[in-house]
Structure formats: C-alpha cells, structure tokens
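What follows is a structure written as structure tokens; I'll ask about it next.
Removed from the display is one protein chain of the complex; every other protein chain stays in position.
Read from first to last, the chains carry the letters A, B, C, D and E; within each, the first residue is number 1.
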C-alpha cells in the first residue's frame, strides 16, 4: 500500500486540513468562561435541592412546593435523554450490521437486540447498586448496596444519594441505558466469528461486574473522584467508551482474525454489506449522543446543557470532516465508512469534556479524533488485529484521546489534570482489559469462544440461529 | 416437529428460565408503595389544576400565573410523547415489511404510510369526539360531540374536559396518534393478500368508529370506567392493542391463509425478507413506547412517569429474554424474529398496568409475555390462521395477558379487579371482533377482499401499485 | 401518456377528492381565534423576559429567580426541537438514497453525511453571524457580526438579541441544524451525476453565504421583516425549503438530465432502488418536522406549539392523501413514492403559516400541496428537467405555495399580506437562483460539474469513492 | 450425457424439483433469470412516467442426465411446469461431452 | 437449432434486445453475471486496505434460434453491443438437439 504515492496532491490536500484548522481559530479563541461559571452554579443548585428534598411530608406536599416544577423539568429532560441513549442501541445495531457481511446479519442483530435486554435486567439486579453503592463507599474501590431496585419509603427517597434533580427511577433508567452500550461496543469487534452463547456469558459478566466497578471509581464517587485533582470524565469517554474498547481489544486478541482477512501478509478487506444501514446507525448514534452528553449534565440547566450539545455537535461534525479529509489524502478517495467512523470518533472524543470546552476546543478535539480514527484503523490492521467495525479505533483510541484532551484544552487544562487523566485511563484500562482477557480465556476453556471454520464460512446466521437475514435475495457467500 | 427431542438439554435450558425468575425475586420484592401514593397525588393535582384553569381572564393572564410553568412542562412532555407515538408508525412499517416477502414490500409500506394519514384526518373529523364526547355521556356506551375540532373560545377552553394538564391541541394530537396504531396492527396480519382498496375502507371504519367507541367506554369515562371496581387499562393493552388484535383475528379468519403457507397439513413458512428492517422496527417501537406509556400518565409527574418508563423497559427486556429462551429451548436455536416479537409482547403486556407495578412485577409480566408470544405463534399456526407478522400473538394475546395481569400483580391486584378486567376484555373483544367480522364480510360481498391468486403469486407491489420495492436487485419470487 | 384514458372512473375518483374536501369543512369552519391571541401573548411574554434578563448579577442569581424555571422549560423544548431537526438529515439521506439507483448509494449517503458536518462548522464560523448580525442591521439587506461564536461575558449574554427564551448556544444549535437542511435539499436533485468535490464547494458557498443572507432579510430582522405588512414565513417554507429548491433548480438546469432519462422525447424512468429507505426517510422527516415547526415557536408556549404540531400533522396527512388520490386518478394505481412526496409536500406547504392556521385551513393547504406535487413532477419532466427525488416539486413548488397560502388562509389572510408574500417569494427566489446559477457556472468552468459519462454509467460509488454500497448483492447496473 | 436447460415460472420450481426427484434425478443447478418472450411484460408507472417491464422473472434449471433418462426428464419437467398459460417456458437439450465429479474425479455417467 | 450465448455490457442490454426484436427474434433469457477477462477490474480501497475488483458486472443473453437465423442473430448482437472498448464481451454458439415449448409440448423449430 503506497499511501503517499502522489506527494504533491497529498500536500495540497493536507494543507486544506490546516487551512480549516486556521479557520476555526476565531471560533476557538472565544472564552468558555460563562460555562465554567455555569458549572459551579449548577453544582450548587443541585446540592441545595438535595438538601431541601427531605423536608416534605409526602409527595403531595412536594408537588405544592415551588421547587417541584424545576424538578419536573429536570426530570423530563433526563427521561428524554434516557430515551435517546436507549435509541443508541439501534444505532450500534445498524452500524455493526452494515459494516459486516450479510451472512452474519441475523446474528449481529440478535446480539444487539438481546444485549440491551440483558443489560437492563442485570443492571436492575446488581449493576446499579454496584456502580452507585452509596455514601458509605465514598472514595473506595468497590461497594455494593444489595440486589434489586428500591429505595427508602419516604419522599426523601424519591431521589438517590447521587442526584437531587430527578427521581430514583429516572436515575436507574438513564444509567441502565449507559450500561448496555458498553457491552454493545464489544459485540461489533468480535462479530462474524464469536460463538453466540459464549459471547452472551461474557456480556453478562462485563455489564454486571466490570462496567459498574470502574464506573463506581468515578461516577459512584470512588477513589478516582477523590484524587486531589479529581479524574474528570464528563459523560464517559473512558468510563463507557474506552471500557467497551478494552473489552473489544481483549476479544479480538483472543479470537484472532476472521478467515480470509489476512493472507500472505496482506490485508484482504471483508466488505460490509450495507452502507445505508451503517449510515442510519451513525445518525441514530449522533442523535442518541444528544441524550448521552446532554443528559450527563444531570439536569436541564439551560446554559450547561446547550453548551454541551453545541460542543458535541461541533466535535461530531469536525470528526466527520477530519476523517474524510484524511482518507481523501491517504486513500485518494473519500471512504464513506471512514467518514462515518470519523463522526463517531469526534463524538467519543468530546464526551469526556463536553461541558468544559469552548466551541473552538471542541472543533479541534473532534478534528483530531477524526484524523486519529483513520490511522488507528491502519494501525490495528498492521497488528493483524481484526475489528470489522472499527470499534477499537472509535471507542478505545478516541476514548483515550478525549479523556486526555480534558487536560489539554478547556476549563480544566493543566499538568495536574493531565496526570489525573492518565491515572484514570491507565487504572480503568488495566482493570477492564485484564477482566475481559481472563473472562474470555475462561469462557474459551470451558465452552469455546469461536464457531467452527465451516460455520464461519457459511455464516453465523444459519449456524447460530437457523435464520437468513435476506432470504429473498439470492446470494452466494464468497468469503 | 419434535420439540422436545433432546429432553436433557431442554431441561437444563428451562431451568435457566427459572433461575432467572429466582434472580429477579429481589427486584420483585420491593414495594411499589411510593408509586401508589404518587398516583393519588397526581390525580389530585390534575383535578385541582382543572378547577383553577377557568379563573383566568385571558391567555396572557394565565401565562402570568404561577401554575403556567408547570402546565408548560406537562404540555411539553405530552408533545414529546405524541411525537414518539407518531414515530411508532415507522416502527410498525418496518416490522411488517421486514417480516413479509419483498414482492409485497411497496404495498405494505404504502398501507403503513397512508393509514396514519387517514387515521389523523378521520380522528379530527369524528373519532376524537366519539371517543371523548364530554361529561354528558359519562358512564355511557356511546356519545358524540359533533364533527370537527374546536373548543370554547375562552381560556378555559385551552384544555378539554378530559385533561387539565395540557392543551386541547396536545390532547387531540396524542390521542390521534394512538388511534392510527390500532389500524396499523391489523395491516400486518392481513398482509400479502388483502386488496388495497378494500383494506382502506376497513381502516376508515375501524379507526373512525370501532376504536373510538370502545375507547370511550374507558378513557372517555364511559361505563367501564364507572364499574364499582373500575376496569383498569393504563395505556391501552386492551383499548389499543387487543382492539387491533381482534381486528387482525377477524381479518385472517375471513381472508384465509396466504397461498403456500399450509400444505398437506404442514406449515411451510413464508420467510420475511429483511431482518434488519424488522429489527429497526422493534427498536423504533420500543422508543415509541416511552411516549405511549410515558405520555399516558397525562402529565410530566416525575415519580409516576419515571416509574412507568422503568416498568416499561424492564418488561420489554424481560419479554425479549423470555421469548429468546423459549425459542432456544423449543426450537433448539434462538430465532431472531421471536426475540423481536418477545420485546413487543413484553411492551404490550406491561401497557395496561405500567403505572401500578413494581420493578419485579414488570419483569415477571414481561417474561411471561415473551414466553406466551412464542406459544401463541405455534397455536395460531396449528389453527391454520396465517398471520405473517405475529400481530395476533403480540397484540391480542399479550393485550389480554397484560390486562389480566393488572388484577394479579401490583397495586390493584385482587379478585374484584380481576372480574372487572375480564368484563373489559370480553366486552371490548366481543364488540370489536364482531364489528371487524361484519365489516370484512360486507366489504368482501361488495368489493371483494382478496387479490387474485395470480396477483398474490406475482406480488401485490406490481398488482396494486405498479411499483417494485427493490428494482435494482434481481429476484424471482418463488412463493 | 394518456392520463385520462378512463374518463368515467377518473371522474368517480376525482369526486372522492372533493367529497373529502367537503368532509373537512366542519373542521375548517372552526375559528382559530385563540391561536391569534396566543401569538400576541407569546410575543409579549418573550419581549418581557428579554427585558428582565440583564437584571441578574450572575447565572446563580438568575437560577434563583422565578423566571428561571420557565426559561429552562423553553430551552429544553428548543433543544429537543434542535435534536429533531438534526435528525432530518437522516430523513433526507434515506429519501434521496431510496429514490436513486444502488450504484450511486454510497455517494449520496456520503453527501448527506458530510453536508451537515460542513454546514454546522461553517455556520459556526460565519453563517450564524451573517444571518443574525444584530440590532445594528435591522431592516437591512446584509449584515455581519464577525467570525466565530461568542457573546457578551455577563449573564445578559446568555441569550442573544434575537431571543430571550433560551440560551445563545441553543439558538445557535437550532439555527445551525436548519442551515444544513437547505444544502441537503439541493443534493437530492443533482444526484447521480454531480461531481463530488464540485458539489461540496457549492455546498460551502450556499450554506455559508446564500442561505444566511436571505435568512437575515426575514428572521435576522432585515428588510422583509420591516415591510409595512411584514413578509411572513413562520418556519421557512421560503427561507429554507424554497431556498433549497431554487438551488436545486439551478443545479438541474446546468447539469442536464441523467443519461437515459429522456429518449426520443419520452421519459424513461430511472427507478429508485429502495422504497423501504424512502419510507423510513419520510417518517423521519415528519418526526423532524415536530421540531422544525414546533421549535420555530421559539418557546414551549403550550397553546402555540401544540397548535403548530396539529396543523403540521394535519397538513402532512392531507398531503399524503392528496397525492395518493391524485396519482390514483391520474396514473390508475397509487404510486408509493408519490404518497411519500405528498406527505413532504404537505409539510413544506404548512411550514410558512403553521402557527396561523385553523385545523381546517391546514388540511386544505396540505391537500392542495399533495395534489400540486404530483403535477409538479409531471411538469418538470415535461420540461426535461431531471430531478431524481422530486426536490423541486416538494420544496420549491410547495415552498412557494405554502408561503402564498399565508395570504389566503388563516389569521393573516388579506390582500396586503399576499403582496408581501409575493415580494418575499420573488426577492428570495431571484437572489438565490442567481447565486446558485452563478456558483454552479463558475464551478463548472473551473473544476467541472459533472462526472464522465463512463463514471455515470458505472456508478458514482466506484467512481467517486471506490466503495460499493451493497457488495454482498450481485447486481448489474442496467442504466 | 445431455445437458437439459429448462426455463420455467419461478413458482413452479418446487413442483419441478419434486417431479425430478420422483424419477430419481438428484442433481440440478438453479439460476434466477429474466425472460423475454411472447408473454409480454406489464406497463407500469413510476413517478408519472410509463415504462414497460419487458423482462419477467423466470427460473433456469440445468440438469445433466445420462442419455437414457433424457426423454423421461423432459417429460417430467414439461408436465410439472405446465400451467397452459403463455409464459410457461422452454426446455432445451444439448449434447454433453464430458462430466466430472470434483470430489472424486469420477468421469462420465458416473459423475452425473 | 442453435443456442447463442452473448456476454455483453449491462447498459447495452436494451440495445441488443431492440436489435434482436428488429430481426424478428422474440424470445431470450437474461442472466446477471460477473465477467473476468482482459478488461481488468479496478483497485479499490475499503477502510484503508486495497483490493481488486476482478469481476465486472456483465449480462448474459441466451437465445435459441433456428439454424438459418444464426448468422443474422450473431451479427445483430455484435453490432448492437459493440462500443469498441475492451470488455465488450463475447458471443458463443452451441448446437442444440431439442427444444420444447412447455405450454404446448411443441418440439423443434416450432418451439423456438
């Protein structure tokens, strides 16, 4: 692969990237000061409300109180956000299905359908109480508040210890939807060869145990949240996306590449079967991110939420443009799947600091994310790590990049913050990667992890489900 | 079909179902008491607001009043909910298209596109005023408030007699979106053989007359709402889903099966042509249910709406898991379309009591719904009733199950409630089934109900529309 | 083409249209008076809030104020609306992909993915400040507030001069999402033959310069907003849709038809490759219109927003029915793509006056829109103007019709209004059409506008991207 | 050995397959094709423009048989595929010089 | 009778069909195929990896004609399908032993 075969054109095109960077400078130069203020104010307001809540005799009394309406607004926004995050499951299903072959379509759809089902149930059973074990475990590494859902019987229990801006149920719903996404990320990377039952066992372990434990370190007010300069991860570049990405990396290392992907030291692409599906998926994910990041403000605070939505959208747009330009320069033509990955990269990258960045910061973070994702795809291919949908490039690489960017740009930038970010990245990465690696190895030893070569060639749809995804359309499966 | 050919494995797998049930016990054990309180409080609050509304001289005066903001929040949530329920039309379109053959795709898309159009228009013309005829008809069997939309000219008319938490227009919009779904349910069951013009006539009758009349019995404050122990159907397991299901049952009885479905006493499956479409449909429907059930609280009441969203999501997840396990045990492999139907089954089943259940109750209701839907598909096949998309299994069987479940679980459980639930199920079932049966028979006599065998074999796309859904992809139609 | 070959049947069917019109009369007869009142009240309320805002020392003080909650509600609704308008990009992508051939699918998806990315970035860079240059440019033809995003540092700067009901960031987000749609409209019309790089250059010019300038004339408080009887365009029948439509018209004139479309004076249809995609697109667009029109109220005002959602939905439904009946009468069978176009036509048509119409008005406006779109498709075909997706018929023709309808129906009807509407239509049409024409000509001269005939025959997917949209499905491209 | 090519209506494939099975033929290869013949296509309309669909979906069945089975095979196909309506299709017979079973390298009649 | 097999460029199908109609041939069967020949495929890139598309879309037209029509048919196809550029395709002619019209059981030339 001669990637710089036409140096002059490349140079011209590369300079276009820099021209764009230059153009965004005016955007970037703006101060994000009001945002910072807003953050402080919001935090206070939430704290106050929390203090107030238990004062009411019953729910009716609370409804009569002046704070009830604002509480209702906040809760409404959080519910809308939860709905949008839920919808991301469809986004993942479409992206992963679109970027894989039609003979494995039913299998991938099934996984992406049953994972949120399992995720929501196990999160209700244990995950939620592992991730948010309560005040007793503040600063710790592990805590558990018992099985099942439930809360104190009086009105004060309407909200949990972790929020005062919306109800306990809303809290659970929003967090449960987040949990499901982490496992879904893995499913794309291991697609087209992993045994269904084995993967489902992994999913249960991953979403019930691994995700909540590292989540607790930060969002559950564990040790990472109590560093001198606390680790910062606004909506989960690390806690959700990198976690999924580490799981994906462990999976593709142990599984090995799909048959036919690498031959005589060359990469033979196994083409995804439907770009429309992949595109639908990316738009649905972008929409979902309005809730993923917008809801992570944990209130409807106008200044903060709207800033977050703007930084999120700008980073997504810049990611799309960055990946397009990079693939245009490097590959001579703009690759559609790279543009799509670029948007996701921008979204993942901004997620850690979406509330701390100016418009210009977010453009730069997204643009770099979009460039990174293209090189990351090359890089993993070089390493003969086969990730059909680019999950590691999107979620792991950009999850790390976005988390680091919090120390490099925006309100929190600074050396101490960089150190804290690195601590969080490494700690969560090491834990999750080892957890996933061991889980996969144990599952492999006990029940096997990969389908037979015959089944892989014929397709997992027939092998695992006895289904065909498109029985009306004749098709021979060449690979 | 030897369904228990491998008794040991089956046993093992069945016990997995029970293990899951056992695991959810802790979830289930939680009391839903706060919810019950919340219900009472909410009802009161709405009543109060209703009493207050007419006090204002004009809209501007109302806007100055302290209650205006809460009114605005409630109204906003209801509008968002209406949008989500509207989106369910796409969900139905995708599920029904995905589970049928590509030669009938244009026809099904057309029906699912034009039904909401017709439904909204006829509901504006008459349906709304049939379903909500006003206080004069309280406790009755039938009422009509005249053609067209409109309300008293002063501010008190901003909201209708049936609500005080949002505007008259929001009320109409939300209810109109509900109405369209009932007819859409029928369209899936009769697909691939029903004559287009005949079906459109049925749709107009069904959505303009049948649905509003039975709807009025409960939601329009008719006789079912005034039983000593009032019939309870929170968001329409019976009023919407069973009603659609009864219409579907009448349709498939009169139409008979598709050519090729049953041969020499055996079932020959006619495979749906696109699992991705079916999956997109199910996710869109699940999202829509956030509005369908969440909006049925008729306000943004934080405690109630968030509880409803949690019970809804848990039931959907449990339904998906229940159907997957059942089809895995019974059919040896997990069937994707069954998992999808299971999610819908769980959603339909929780709909009647979504605001009255604890988390654990909703898991059990959904799980049973998911198991039921698989057996219901077998059952209707046994009866040689051909329902390509499983509409009767999903909407009729689980509509009944969910309505009954209100008497068996949650805040309202008890003998008297069971009796009321049965009254409602039977009364609405008998009326709707007979209405649909007679309508179909009359239409059949006058204009014919089924396309010619030739057209059925060639596909309704060419026959009814002169369109091809996928002209780019060569395909011979084998069945 | 003998369109009236069966006069009798046609007559019968045509009378069905009129019967429907007669039926809607009761709906139509209702007065929309409360809406008018509501408008006035809302405008006042916003003005007041604007006056109040600067009174606070900082954001925390504002949060303590009684107005904060209503501000939060309004802002939340606006953010939800922005999300829905964003989602329209997926709608356009699906409609345009579905109505074109599979050999150009990757190209169309790419354009519809990168356009919003580019649009959001350039709107941040310059477009927003061109469209809303501030009070200094009131009544003018052109203004610019400088590059980049940003606002005064104190709390008063939370909202811009153009709104007081939501934050500056929300404002930007909502407007940026609108901007992207205008360029997307063009992309459908020029599909299957336009050179990618050339089209991207056009997009940048169009969305950064042309759209904001004419937008400023009305929404930026320019000269059209300061006519004695101000030009009225509630949500952009002209400012967004016609603008896109004029760009589309210029494009298809200069590009010429696709190879094979016109032969020996006959129209040879080049069939779109996926009706499911087109249908998904239309439903997503309809959903998006809840935000497009609903958000254009610029607050969550319950009376106004809910009225707008009802008029929008009724017009969409009537458009679908109108186009279906028209195509049924004219073409003997109901064409699915016409029904879909009809819904969009109704939506575009109601957009200019969605807040000024009664339910009945909106049904009539939508119905006429649906009829118009069918004839417009015939008309452009007659002129040998090749528009694969009907963008000119939907957005240009119905943008004009809807803008005119504001002078013919509803609260503002009257001679003076008609004159103002015509002024706006013509002024914006002339400017945009010439801008687009010149842009296309200059681009054509410098870098070429159309792919080679060979590439067009083989498909732009291979030519422009080296991608295949559906590599799994064998297909020879006949045209 | 002969190569028999049958062009039939798609929905007749199942019956033809069964008819062939019942006379002991257990190998065939099926292709989806489009046919043009006396059975005229339909005139359809897309977005207001008429067009003719000339090519109708057909299925091509290719069967290699030993010489003695040819007549029986042709008859079985004709019987099973006939509806009596225009467009029923054709059967063509060609001489085959050699047949090889890839798995075993068997040649000639043994390979069929 | 002969079986004529023509492999042509897909976008030439319409012209070939018309050329055949104009010399009175009213039956043919069309299959979508992929061709490999002197016309080399393109090198494309998917997610950063180069690959070659060797197989290009072609259309195969099969026509059975009576012996006297063979030359005319071949010429008509060659003329209509020619662009002069590489990849125009091939025409092959095989001897046919028998033809049967399924609808009527007609055999031989009458069945064509």
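Observations on the model:
Basically, a residue touches a chain if its C-beta (ideal position, glycine included) is under 8 Å from a C-beta of that chain, and two chains touch if they have at least 3 such contacts.
Remember, predicted model here, so these are calculated numbers, not experimental data.
Among the displayed chains, contact with the absent chain in the complete complex occurs for A, B, D, E. Listed residues B:165, B:360 or B:390: the one in touch with the omitted chain is B:390.
The chain that is not drawn here is touched, among residues B:96, B:171, B:192 or B:335, by B:335. Against the chain not displayed here, chain B makes contact via residues 1, 267-269, 271, 327, 330-333, 335, 337-338, 374, 377-378, 381, 390. Where chain D meets the missing chain, the touching residues are 3, 17, 26-31, 64, 94-103, 105, 111. Touch with the hidden chain on the side of chain E covers residues 2, 5-8, 31-38, 54-55, 58, 60, 74, 77-78, 81-95.
Note that only the chains that are shown with their structure count from here on.
For the pair chain A and chain E, chains touching both partners: C. Across B-D and A-C, the chain pair carrying more C-beta contacts is A-C. Judged by shared residue numbers over all numbers used at their interface, chain A and chain B contact each other through mostly different positions, with under half in common. The centroid of the Cα atoms in chain C and the matching centroid in chain D are 52 Å apart. Taking the mean of the C-alpha atoms as each chain's centre, chain C and chain E sit 46 Å apart. Chain centres here are Cα means. That of chain B falls 32 Å from that of chain C. Residue positions of chain E touching 2 or more other chains, listed in rising order: 32, 45-46. Each of the following residues of chain A touches two or more other chains: 69, 73, 76, 80, 271, 274, 280, 331-333, 335, 337, 473-474.
Chain pairs that touch one another: A-B, A-C, A-E, B-C, B-D, C-D, C-E, D-E.
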